[in-house]
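Heads up, the thing below is written out as structure tokens.
Shown here: the complex without one of its protein chains, the others still in place.
Think of it as A, B and C in the order they're written, each chain with its own count starting at 1.
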Amino acid sequence: MAGNSFGELFRLTTFGESHGKAIGMVVDGCPSGLPLDVDLIRKDLQRRRPGQSAIVSQRDEPDEVDILSGLFEGTTTGAPISMIILNRDYKISDYSHIAGKYRPSHADYTYDKKFGLRDYRGGGRSSARETVARVAAGAIAKQVLGKLGIQIQAYVSSVGHISVDKPYTELVLSEAELNPVRCPDKELAAKMEELIKKIRKQGDTIGGTITGVAFRIPVGWGEPVFDKLHADLGKAMLSINAVKGFEYGSGFDGTKLKGSEHNDIFEKSNGRIITKTNFSGGIQGGISNGMDIFFRVAFKPVSTLMRDQDSIDSEGNRVVIKGKGRHDPCVVPRAVPIVEAMAALVLTDHYLRHKATRL
Amino acid sequence: MAGNSFGELFRLTTFGESHGKAIGMVVDGCPSGLPLDVDLIRKDLQRRRPGQSAIVSQRDEPDEVDILSGLFEGTTTGAPISMIILNRDYKISDYSHIAGKYRPSHADYTYDKKFGLRDYRGGGRSSARETVARVAAGAIAKQVLGKLGIQIQAYVSSVGHISVDKPYTELVLSEAELNPVRCPDKELAAKMEELIKKIRKQGDTIGGTITGVAFRIPVGWGEPVFDKLHADLGKAMLSINAVKGFEYGSGFDGTKLKGSEHNDIFEKSNGRIITKTNFSGGIQGGISNGMDIFFRVAFKPVSTLMRDQDSIDSEGNRVVIKGKGRHDPCVVPRAVPIVEAMAALVLTDHYLRHKATRL
Amino acid sequence: MAGNSFGELFRLTTFGESHGKAIGMVVDGCPSGLPLDVDLIRKDLQRRRPGQSAIVSQRDEPDEVDILSGLFEGTTTGAPISMIILNRDYKISDYSHIAGKYRPSHADYTYDKKFGLRDYRGGGRSSARETVARVAAGAIAKQVLGKLGIQIQAYVSSVGHISVDKPYTELVLSEAELNPVRCPDKELAAKMEELIKKIRKQGDTIGGTITGVAFRIPVGWGEPVFDKLHADLGKAMLSINAVKGFEYGSGFDGTKLKGSEHNDIFEKSNGRIITKTNFSGGIQGGISNGMDIFFRVAFKPVSTLMRDQDSIDSEGNRVVIKGKGRHDPCVVPRAVPIVEAMAALVLTDHYLRHKATRL
Partner (left out) sequence: MAGNSFGELFRLTTFGESHGKAIGMVVDGCPSGLPLDVDLIRKDLQRRRPGQSAIVSQRDEPDEVDILSGLFEGTTTGAPISMIILNRDYKISDYSHIAGKYRPSHADYTYDKKFGLRDYRGGGRSSARETVARVAAGAIAKQVLGKLGIQIQAYVSSVGHISVDKPYTELVLSEAELNPVRCPDKELAAKMEELIKKIRKQGDTIGGTITGVAFRIPVGWGEPVFDKLHADLGKAMLSINAVKGFEYGSGFDGTKLKGSEHNDIFEKSNGRIITKTNFSGGIQGGISNGMDIFFRVAFKPVSTLMRDQDSIDSEGNRVVIKGKGRHDPCVVPRAVPIVEAMAALVLTDHYLRHKATRL
């Protein structure tokens, strides 16, 4: 209710501040009997980690996960699974310069007014550091879904004005992991990398988009009328730091089409009902129809700049602020596993919810 | 949990099928002591009603609301408020032609597979008729917000390729209600109207977008980290029939900007902290910052066409389907009050949730 | 959240005041594909209805249920089921005498202070009239459970000092329905009836207890650690008007026993694991163990007396109050179907919740 939990039956609660002792999470509702591969959790944490390449933050967060509960001899028991990740790389002095100041387009001002005080160290609870807990939880969800043959893959589909114009069906998505930008189009990836480096040199930042795809979702997931599958996916994505928009299937472009162009015609193929096109993005009436689910997420440019910006302090005085430390010039490469994690959480939750639909 | 409720503290539950006895709703959690103006509810229902103009569905739904509970001498008591709207205009024979068939891009197939059966009359529970309950509930929420001086206004910002390019700040929003398209730019409205009429003659349909604005929201509404104000707004909008996308503030366009262009610089003006620009769309870190909240919602073209379409029936046989009855060629004019209603529900809920933040 | 809903996956929301237009309910989460026998709903409403015998309230409430949604050709569709029951027998003038007065041990004072106003007509929302909605919903839940072979039966186990000392296993529970007190021990039932008549003549009221039993519950229902099956049963019962206590299995008497007397020894019988005794009341560690679930619920004497009582009005002045109209001298006979209904709601909810436990 205070906003730190997500999901109904597969429910994640996260806790911890950027510069507190630890970031942690509890997953309640993970089915019992799942042998949990901790390496898969580590692998996704590693994908999210700063310092992986020259175009992301150079912070050194080892992000070692400690599983405190919920497993017995490596298998889930149905009890809540909790993990913590200690914050080893915090240097309090890095943040004293912003203690009383409101960084532009950050949550400093709103948190201060909402709560009457704030943990200013690295943004405290509002920091994207919190997403490490999401990625850890998502790696559990992916394993639940994996048992059902489901796979989720996200990739960077634009950085600034450089955009992948091909649909995901014409890309080899696994190639996204072969370059630091996480764009499956090698040539565009190189251009994006170049752009990010240029922007970083200017002490500036740049936005971008991520496309996510879920393969082999069974027909029937999603709940009418408020908990439509895409509504929950949308909320999940919009809850990620820096996200400004969400669209699925034909999205905003679909608004320009006529019904006769946009409708997905059903046909039977090899005994299975499919649609000839997929403007629906795999979801009709809020419920999965068995086609690929795909969506796109908009990320704004990172707010912390490595150059002077005007602002005010908590007393309304004009001040100048400049970022210190190690920040991302562009958030999308590291946000790819976060998008996947949130999608996995939504889908696992709706998998469990769907079980209650029939006698 | 089965998806028919929305909100936490100000909680709407809707029920009823397109061609059942009634559409109804319960609002639980409306604060006591609010003198409820039923005319304001009727007025919003009237705005959503079919048959208002030549460009919308010509169905005759009088949509008279019957308040069953929650008021005493016209004032809310804190008890659940329920209303029902009888479905008077249903003609069961209108729908026998689709009983066993799956209409393209409708929820027929997915409901059938999810639930093992479906009420095929007019889409049953998946019909946009359900939104009448949302509008009624939204009209209560608007009155709660009205007590706080808050106003919500939505308008059609595009139909097909015809788009309002000016920001909302350069429009007189109240003028949207002066034309049947509900676009505040008179000239564009005329073009949109013409386009819709042309499309309708073709037996076709067209998509569009709606922009929503909330004025005078206090600083501090919204909950970190999953229940960010824009995440809940996004879910609310995405739960509306035919919605394919949501963006707020700078949205998808913001992804192309640099941080130095996008950051909203704070300043003190007349003793109040404001930002010079509002790319943030009034929300920072998921919490309202006192600036206008604005967002844009994408609606696909209506799926029911007045011309032949290929499809299949529930046994996989190929069939031809053609819409009968009275349908909208473009949904956005009538969806304006629905967008406002959903925004009002989210904001009222977060108003109440915010009360629990401090001792 | 405002307290008018119950259950997680099988979720009941009730609305309506004692003397408003209608009492109503929505059940969200009823599985699809259940042919609903409306006569079974009517039958339970009839059991709860006033005016059935000389020892209960003589109000004439026909309690005809109108199903507004959720069925298609008599079968549940997975959409929310709503029903309303019109309030036909209300005479507003009956209640003007208590408009500004606080009836002793009623909710008049607390509602007034909590909400700042109250619907004084017959107690408004605090009236036991609300339980008609629970009974209607419970009759749906019983049908879900019936599909699984589960049966729930409650009976009056005491009125005042007259108490059934035999355990339920030595009674023929179906005989409870053969007398107006709903006590399966014929001789004690006659004494209870006599007592209630005597008490009524005095213009007084008397308390009592109801015992509930659920037969053939599968092993495994209930959720650790907060949503133990008996904890949810307890909350369900304590939410019924006039209830003061709940115990299950050995209950309060069990506190006097030694572990060696109280432990239920497992054994295998006909290939099935059972316990020799059932002090556990069919629940161990909060989870059903396959034995009968039984519990006891304490009801206080009805607060409305047909004789003068001292009280105060809303301004603190001393006043005298005397009940008017038709009230129950003892609530337990009519509360039997309410206890059954609440038990059915809890069990159906946990049946659905249990489905999410395993992959």
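Quick note on the criterion: a residue touches a chain if its C-beta (ideal position, glycine included) is under 8 Å from a C-beta of that chain, and two chains touch if they have at least 3 such contacts.
Remember, predicted model here, so these are calculated numbers, not experimental data.
Only one of C:72, C:115, C:168 or C:351 touches the absent chain when the whole complex is considered: C:115. The chain omitted from view is touched by exactly one of C:153, C:179, C:289 or C:348, namely C:289. Of the listed positions A:11, A:48, A:142 or A:235, the one in contact with the omitted chain in the full complex is A:11.
Considering C:164, C:305 or C:341, the position touching the chain not shown turns out to be C:305 (whole complex).
In the full complex, the hidden chain is touched by chain B at residues 1, 9, 29, 31-34, 78-79, 144, 147, 224, 352-353, 355-359. In the full complex, chain C touches the omitted chain through residues 1-6, 8, 14, 102, 104-107, 109-111, 113-116, 125-126, 130, 158, 160-161, 199, 202, 204-209, 219-220, 222-228, 230-232, 234-236, 238-239, 244-252, 254-268, 273, 275, 279-281, 284-289, 298-305, 307, 309-312, 316, 318, 353-354, 356-358. Along chain A, the points of touch with the absent chain fall at residues 1-5, 8-9, 11, 13-17, 20-22, 24, 26, 28-29, 32-33, 66-70, 72, 75, 77-82, 84, 114-119, 124-125.
The criterion applied here is as follows: only the chains that are shown with their structure count from here on.
Computed from the mean C-alpha positions, the centre of chain B lies at a distance of 39 Å from the centre of chain C. The mean-CA centres of chain A and chain B are about 26 angstrom from one another, to the nearest whole unit. Contacts with at least two other chains are made by residues 1, 9, 29, 32-33, 78-79 of chain C.
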